[in-house]
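With one protein chain removed, the remaining protein chains of the complex are shown where they sit.
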Amino acid sequence: MSARGNGSSGLRGRIKVPFDSIELTLGIVFLAIILMLVVFRSQLQTHDPYVGDLLDRFSEIGVNGHLLGTDNLGRDVWSRLLEGIRWSISAAVIDTLVAFVIGTFVGLAAAQSTGWARTILNQIVDMALAFPSLIIAMIVVAVVGRGFWPLTITLGLVTWPVFARIVFAEALTLLERDYVKASKSFGARPLLIMLGHILPGLRPTLAVVLAFHFADMLVAESALSFLGLGAPLGVPTWGNLLQESRDYLMVAPWLLAVPSVGIIYTVVAVNLIGDGLASIARRKGLRIDI
Amino acid sequence: MARISSNLRLLGNFIVLLLGITTLMFFALRATGDPIIVMAGENASAEMIDSLRQQYGFDQPLLLQYVYYLGNVLKLDFGASLASGQEALPYVLQQLPATFMLALFGMTVTITVSVPIGIWLGARPDRTGPRIVSAAVIVAQGLPGFVTALILIQLFVVKLMWLPSLGYADVRTWILPSVSLASFLAPKLIRVIAANVSESMRQEYIRTARSIGMSERGVLWREAFPNAILGTVALIGAQFAFLFSGAVIIEVLFHWPGIGLLLFESTQSLDFPVLQAIAFVIAVLVFVVNSLTNVAFHMIDPRVGKVIK
Partner (left out) sequence: MKVAVSNALSISADAVLDALREATRFSVQAVKLGAVCILLGSCTSSTIGRDVLRVGIVSLPPAYGNPYAAMGAPASVTWQQLFDGLTRIDEAGNIVGALATDWYLIDPHTWHFKLRRGVQFSNGSPFDAEIAKEVFDWLLGDAGRFTPVGNELRDLAEVSVLDSHELLIRTRLPDPILPNRLAMVMMVEPNEWRNLGPKAFGQMPVGTGPYVLRTWRNKNGAAELLANGNGWRRPHVNVVELYPLLDHAARFQAAISNQLHLAQSMKPEEMEIFRKRGFDVLVDPSKQIIGIAFDVVGHPESPISDRRVRQAINYAVDRHSISKIITYGIHKPASQGAAPGVFGYNPDLEPYPFDPAKARELLREAGYANGFSIKATIVQGTYANDTEIYQKVQEDLADVGIEITLVATLFSDWIRQYVTGEWRTEAFSLGWNTAPYHDAIRPMDYFSCGKARPFFCDQSMMAEIENAATEIRSTEREQALQKLQIRFHDEAPSLFLLEYGHIWVASNKVSGFEMANGAPQLYKLRYSQATDRKVNR
């Protein structure tokens, strides 16, 4: 946690804070540390994350050269944690993007259209919200099996209505703005208005929602793993690490603690960025509802 | 007149929603596997499977099955559970009280905790105390709900043996699931309330209220607080809707006999009728909650009606 001290005091003291917000700076520093861990993971890993020594099962933290102990198959938890960053974070990034793209598209389309078209689009959003997400996950796994893409697509498919709702509501208010009305009266094409006026106007809101959504997705991966619908077996994603730890709460509690700390750390980093963006936006006079 | 037509439109939306969900469920479920084979068991002969297929009507062409199914759904008949033999809809509704309970208590705890903390954080965001608590809230947001549940069970059930963790007949079993849910829902609510409060404290009219000599406390409670609440109604509604669709993992961990537990069990046995009935019931509940949320919106602030439609 020394990163926190270095990040704030050091940066604030010597250099000008590169962004208008301490939270944002701190969040970016946190995230940068995670990225460094990913990039240099092969140097930092002390053991092969996939291979264990059965005789070295459940070594406690710091024992036998295992920085964070070993798991039920004697695999090094520190090395697995590092290996998992890439998988878990890129999954969270991609499914946030999937949800973002679908949601923004549907939301904008609904805001732009009128009458029946809008009703239908809103109905689709309502339907997607009311559809049990566990069943979607089950269908994806049954049809294509467990894997990186099934997981990301499932999470994207389950969560896009969140974006659609927000984008729709925000876009409606933006459409009422004078400059939008003006360009409409000059006969600008709807598509042009959406891309040229509405989407840029949504930027601050979307940035915040994206940051928070990413955090949610990181947590959601572990929930899917819990139900046997997450990442493939044996891949050391954080969700899988948590899932595997559940059976050994009394024998090896650190197996639960380590990935939890990893997830919390990342969520904090991303939340700081989200908060920072929100406070900057606020200073510029925009109001953001999460 | 406008009122009636808007109610009619709402009803129309509702019917379209249910139709869409049931249709989607019907075809999507068939992609997940073959319940007849699960039912027939490992040593089933082809003959046996054919006979079962006939018995349950799975031998008909898909579209015909769909027409029959739709006809039955109109009569609210989802067929008998493939796993238990019980009629699917009553079976699901039987689980509803438990899920209601959990949602009610989970939200009660969530709101009781979130509102005061959120206001406190929002009123004085720059002091040390609120800052530390804010940080703790962010940390809590990163903890998956089931991890909290596991830790709580480990602590209060296994180590201290103060509380039981099975079922919901005993009142003491209600504590941990509610707290686990709250630990998962409260951080977000706290943050939204805090953001809204601090936002409204900066508004023009608050400054006006201060300038005419209203006390800090009065400003907070009479002006900022109602405004902040408005911003959270949507989130509270969404959280309720989430809880009604079954907090699956929490219900599994605490063996809470609600819709989530049934959903989990039914996915294991590919119990199509029950899964369809669950989707139907959840859709109805979510719709009701959303409508209530809208009504609450209108009641608190008539202006909103115009924007959201």
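Letters A and B mark the chains in the order given here, with residues in each chain numbered from 1 onward.
Basically, a contact is a pair of C-beta atoms (placed from the backbone, for glycine too) under 8 Å apart; a residue touches a chain by one contact, two chains touch by 3 or more.
The shown structure was predicted, so the numbers you read here are calculated from the model rather than taken from an experiment.
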item: Touching the absent chain when the full complex is considered, from B:L19, B:V139 or B:V157; value: B:V157
item: Which of B:L18, B:A40 or B:L263 contacts the chain that the document leaves out; value: B:A40
item: Option touching the unshown chain, where B:M25, B:L89 or B:V219 are the choices; value: B:L89
item: Absent-chain contact - pick from A:L54, A:V101 or A:A117; value: A:L54
item: Positions on chain B contacted by the hidden chain, ascending; value: 32-35, 37-49, 51-52, 74-77, 80, 83-86, 89-90, 93-94, 96-98, 100-101, 104-105, 150, 153-154, 157-158, 161-172, 174, 252-257, 261, 264-265, 267-270
item: Absent-chain interface as seen on chain A, which is shown; value: 50-52, 54-55, 57, 72-73, 138, 141-142, 145-146, 228, 232-234, 244, 246-251
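One rule holds in what follows: only the chains that are shown with their structure count from here on.
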item: Euclidean distance of C-alpha centroids - chain A vs chain B, Å; value: 21
item: Chain B contact footprint on chain A (complex, rising order); value: 119, 123-124, 126-127, 129-136, 138-139, 142-143, 169, 172-173, 215, 218-219, 222-223, 226-227, 242, 246, 249-250, 253, 256, 260, 263-268, 271-272, 278, 282, 287-290
item: Residues on chain B engaged by chain A in the complex (per definition of touch); value: 13, 16-17, 20-21, 24-25, 28-29, 31-33, 135, 138-139, 141-147, 150-151, 154, 158, 188, 191-192, 195-196, 199, 231, 234-235, 241, 245-246, 248-249, 263-264, 267, 275, 278-279, 282-283, 286-287, 290, 307-309
